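With one protein chain withheld, the remaining protein chains of the complex are depicted in position.
Labels run A and B following the written order; every chain starts at residue 1.
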Amino acid sequence: MVETTSTAPAPLPLNKRGRGGGRATTRSAGWTAALPLLVFIGLAFGIPAVALLGGAFTANGTLSTANLTESLQGAYLTAMLSSVKLSALVAVVGAVLGTFLAQAVVTSRFRALREAVLTASGVLANFGGVPLAFAWIATLGNSGVLTTRLGLGDLGWNLYSFWGLVLVYLYFSIPLMVLVIVPALDGLRPQWREAAQNNGATTWQFWRYVGIPVLTPTLLGGVVLLFGGAFAAYATAAAMVGTVVPLVTLQIADALAGNVLIGHENVALALSLDMVVVAGVVMAVYLPLQRRSARWLR
Amino acid sequence: MNGAQVEFRGLRRTFGTTVALDGLDLTVAPGELIALLGPSGCGKTTALRCVAGFETPDQGAVLLDGEDITRVPANRRDAGMVFQSYSLFPNLNARDNVAFGMRVRKVPTARRHARAAELLELVGLPSHGDRYPHQLSGGQQQRVALARALALEPRVLLLDEPLSALDAKVRVTLREEIRRLQLSLGITTIFVTHDQEEALSVADHVAVLREGRLEQSGPPAEIYDRPATPFVAEFVGTMNHLPGRLSGDLVEVAGQRLPVHGDRPGTPEVDVLVRPETVLVTPGEDGDALIVTSSFRGASVRLLLRLGDGTEIVADLPGHDAARFALGGRANVRLVERPVLVAARTPAAAAEAVSA
Partner (left out) sequence: MAALTPAALPDVEPPARSGGRGRRGGIWRGVVLVVAALYFVTPLLASFVFTVNDPMTGFTLDAYGEIFTAEGFAQSLLLSLGLAVATIVLVLVLTLPAMLAVRLSAPRLRPVLEVLCTLPLVVPPITFVAGISTVLRWGPDYLAATPFYQTIISIQNPAFPVVLVIAYAVLALPFVYRALDAGLGAMDVRTLVEAARNCGASWPVVLLRVIVPNLKSGLASASFLTLALVLGEYTIARLLGFQPFSVWIVTISGANAPLSVAVSIFSLLLTWLLLLVLSTAGTRRSRS
């Protein structure tokens, strides 16, 4: 008995090798097809990344952490904190408002409204950069149409401020959130709401125990996406506030343009590294949260 | 727990221009399982949703033990519901799904879990409490949904085609289990289905609906053997449509004269409705029927025969007779002497009966 059972699997490896031999060609073909992309990423993304890393740790031609230390002090630190605060605020507010808007659209009876909002979201989510800043300056800037007509200037309104930036950043963040959350809202089956009601739950209880938990993975993903978008934004802020509101992207651009002391050119690279690290930390917080909130999916 | 009496009184509900319910009157006795049977769009699901509170009728009322509940919000009704499919909350495991109603009512956790375990045991899934819905098979999901519907000990159980998304085999076992459970709990149950076999096999009463109205209600055997209308006859089981001619109280069909049961149309030319199992076939070289097709089904064999005048007729015979009827052979056909239903003549129905 023992003999037979131990010899029984013997043909299997042979078999496998036989099949594997046939597959090997397709597998190598697969690698060949993927190779250009891998090489491209390695060159186009890898070389700048290495240069960045090397530069950030090089000061006056020698290996040093001086740049990094400097990038975490004084005005640079203020700018970084301000960037993080702005992005976090935009991300959370944008996610909440975007979800409400999406829910209003998804539950609407009008099919055309849904299509219109989704198309508009697709365009507005990509409406960033300088044009966005100009549009808002024309609207609520110091001589903007609304500012002058409604006399907002006398009321202390100032677009070129932290809150002004929040208002403007939400303009592309909310549509982005709508695009992210609509499929998830569509996925909420009407049976769940009815089953909850059938078990005595109120509307609020349905959302509390079922709706929001089911949406959480998508909501978290949206928050992270919005954070990343706001954190990386440079053109809008540059056109709007110049250096009135300190932001890390403005500091990097400034340093890259050469507005630093001799020998401190690589501070820009250190600041860039800081940004990547912040983005990495956000990911490191997000991924376990995401996994936890989506454990029922696995 | 005891079942309640459910009464539909003149229920009417329209969606835009579609009339889903058109004055439905029906009473379900306490503790009985009634099957609402009909083609899609007949209003059976709408009727069920009126009991659950997901639909409000435009006219009429739903009474529970004589009490009008038409305007009671869905989350305050005393009726547990099992949906067609995918109704389990995906973010909760089986235990928490079952305990959902108790959680909403703030029942202490320990008691909630104990009760959920009890219910999962009742539906045959004692060790599946920790599984999430996507880790359960379709049949298991419906069992959990059943446990959830029973968790609050409702006086009425509502089943909205709970088996239609399942495999044939699971469908049969689960429906038998539902019946067993329903009998032991004595809970009034309304079972919506479009599957006549399902309705006939589990229900105390079958109510056939057509275009928002009750067509016939009665015990399964009565519905099958004595359908009140051609529609019921057609919908429940398989039917032959044979050309016949009325004369007096009798109808002339396939060379025989049979008594007529039920209404008769104005014209003498009619379709006579005959069940395949009431067609008697005997092999014989001189027979006037040709055996066109034969499909063996184990316990029975279904033959399609062509009569001398070109009429096609379907007959069900015991399976062990199959060998006696060779394809292309000839046979004699007779109909069992009993009252038959007749309907206004419709063209070419025999072929449909075969595919049904």
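The working rule: a residue touches a chain if its C-beta (ideal position, glycine included) is under 8 Å from a C-beta of that chain, and two chains touch if they have at least 3 such contacts.
Not measured: the values here are computed from a predicted model.
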Contact residue for the chain not shown (choose from A:L77, A:V93 or A:A239): A:A239
Touch with the omitted chain, as defined above, among A:L101, A:L165 or A:A195: A:L101
Touching the absent chain when the full complex is considered, from B:P39, B:P73 or B:P339: B:P73
Contact partner of the left-out chain, one of A:L68, A:L124 or A:L188: A:L124
Chain not shown: contacting residue from B:A29, B:L63 or B:V107: B:V107
Positions on subunit A contacted by the hidden chain, ascending: 23, 26-27, 29-34, 36-38, 40-41, 44-45, 47-49, 51-52, 55, 100-101, 103-105, 107-108, 113, 119-120, 122-124, 126-132, 134-140, 143-146, 171, 174-175, 200, 203, 228, 231-232, 234-235, 239, 249, 252-253, 256-257, 268-269, 271-273, 275-276, 279-280, 283
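In this text, only the chains that are shown with their structure count from here on.
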Chain centre separation (subunit A, subunit B; CA means) in Å: 53
Residues on subunit B engaged by subunit A in the complex (per definition of touch): 52-54, 73-77, 79-81, 83-93, 100-101, 103-105, 132, 134, 145, 148-149, 151-152
Touching residues (chain side subunit A, partner subunit B) in the complex: 189, 191-192, 194-202, 205, 209-210, 213-214, 296-297
